[in-house]
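Yeah, one chain of the complex is gone here, protein chain that is, but the others are all in their spots.
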Amino acid sequence: MSKATVELPPKGGFNFDLCRRNDMLTKNGVHAPSFLKTGTTIVGLVFQDGVVLGADTRATEGPIVADKNCEKIHYMAPNIYCCGAGTAADTENVTDMISSQLLLHRYATGRESRVVTALTLLKTHLFGYQGHVSAALVLGGVDITGPHLHTIYPHGSTDTLPFATMGSGSLAAMAIFESKYREGLTFNLVYCAFVEIPQRDEGVKLVTEAICSGIFNDLGSGSNVDVCVITKGKVEYLRNHQKPNPRTYISSKGFSFLKGQTEVLSTKVTLLEKPQQEEGVDKMEE
Amino acid sequence: MRYPYVTGTSVIGIKYKDGILLAADMGGSYGSTLRYKSVERIKAIGKHSLLGASGEISDFQEILRYLDELILYDNMWDDDNSLGPKEVHNYLNRIMYNRRNKFNPLWNTLVLGGVKNGKKYLGMVSMIGVHFEDDHVATGFGNHLARPILRDEWREDLSFEEAVKLLEKCMCVCLLRDRSSINKFQIAKITEEGVTISQPYALKTNWELSAFKNPSKGAEGTW
Partner (left out) sequence: MGSRWSPYDNNGGTCVAIAGSDYCVIAADTRMSTGYSILTRDYSKICKLADKAVMASSGFQADVRALQKNLAAKHLAYQHQHNKQMSCPAMAHLLSNTLYYKRFFPYYSFNVLGGLDNEGKGCVFTYDAVGSYERVGYSTQGSGSSLIMPVLDNQLKSPSPLLLPAKDAVTPLSESDAVDLVKDVFASATERDIYTGDAVEIVVINAKGIRRESIDLRKD
């Protein structure tokens, strides 16, 4: 090998070396393997002094359930969490990468991360990949400026909302939010007005209902309800907050899986020849 | 293949204590243009049935012609017997499936409700002939937005007032989340006594959420 230039290891980011080859293969009828998708219901909602995030726990690969109890609420920072829908690998990696950038930023500044910072990092990353990083996110957190909830689409557009849903179960969940979301109507003396924002428990209940709606009405969503409540200086990650889908039947006798279930039609044994030890050759060292 | 021109969006139907209720808005979309605003998409069929349609409006009107003929010929027997909702539904199923077999579908999803001899009936047919009965049905977007609510809140013994309230709740969600819906509805009722189709009316919507006032307040830098 006498190459003029030495190949340098890549600095980082994706490797696009095989794109042209793969393109050619697709044109010739060889299709790329499918990815694990979290055909999902994820939701978020702002309540009186924080945000509640929710997710189901089903991961699918086509019509098959690949994981019955996966986690879709990802850690971003101590005060920020993010629900992910779309390709599982994309949501996990994109949240991980931005999470580490946020940590470095905290080391540099010595300040708590802000939700806008996470939002901006996520959307610029996703926009750069023009939708090829298929992550649809619901980002929620509480920072110095208060509680925030955002949705981020795979192409990088974002939205700021009092309640949000994403994934294949987003319509089922949104139906619940649109018909039941009320801003608390608890009279606040400071503002001398009806401040319409729900309480914590109401918020958790509504999020759970919305996720359940996704679980039962959308085939891409299922199994259990995960909830994450973020308030000023406190995070409650309620893993498997509800388990509404137990197995309905178990055979009382159980099963035994015996050997030899495949019929043996004939048997023939061929002995391997003994390998010849060549004289004068050193044995390979252990 | 023929593709639709003017289309109507979701129709929702539910059973309640005394009969069946159907709801649909009155919009007729020309692609994404709201072209017509007073399209009646719920009609009475004979004495015992109500038909609601989403999809191509002209195909729906063609179906109404078929049904007029069917009911007329049935009346001509003059035998004190008339086609009930089950028969009409079956007729529609065959019509829809037959047209899909000819690769020339009637571009509709139909909801058929009715009451005959004290039996409530509610069913649906799609443009390729898939059909079934249920306690509540919804077409198009309604299947995604309204049925989750109906599965949570529907009961067999719903009173008329409760049933209307439930339907309005569903229509409201569809109005907020389905871009081709409009705020002008009709609700139709069928019981043993007969058919009543309401005058068009609008629903009250609430845009006063404080979070809508200034979304990026306290999160400057979002855009």
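Every chain is named by a letter (A and B) in the order it is written, and numbering of its residues begins at 1.
Just so it is clear, a residue touches a chain if its C-beta (ideal position, glycine included) is under 8 Å from a C-beta of that chain, and two chains touch if they have at least 3 such contacts.
Note that the coordinates shown come from a computational prediction; the quantities given were computed from them, not determined experimentally.
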Among shown chains, those touching the left-out chain: A, B
Contact partner of the left-out chain, one of A:K11, A:H31, A:K253 or A:K274: A:K253
From A:N79, A:S134 or A:S223, residue that would touch the chain that is not displayed: A:S223
Hidden-chain contact residue, picked from the options A:N28, A:Q261 or A:Q276: A:Q261
Contact set of chain B toward the excluded chain (per top definition): 1, 3-4, 7, 93, 97, 100-101, 103, 105, 124, 126, 128-134, 143-144, 147
Footprint left on chain A by the chain that the document does not show: 39, 58, 60, 63-65, 68, 168, 215-223, 244-253, 255, 257, 261, 263, 265
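Note that in this section only the chains that are shown with their structure count from here on.
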Whole-Å gap separating chain A and chain B, where each centre is the average of the chain's CA atoms: 37
Contact set on chain B toward chain A in their complex: 141, 144-149, 151-152, 169, 172-173, 176-177, 208-212, 215-216, 218-222
In the complex, chain A residues that touch chain B: 46, 115-117, 119-120, 145-146, 148, 150, 158, 160-162, 171-172, 174-176, 178-179, 183, 195-197, 213, 216-217
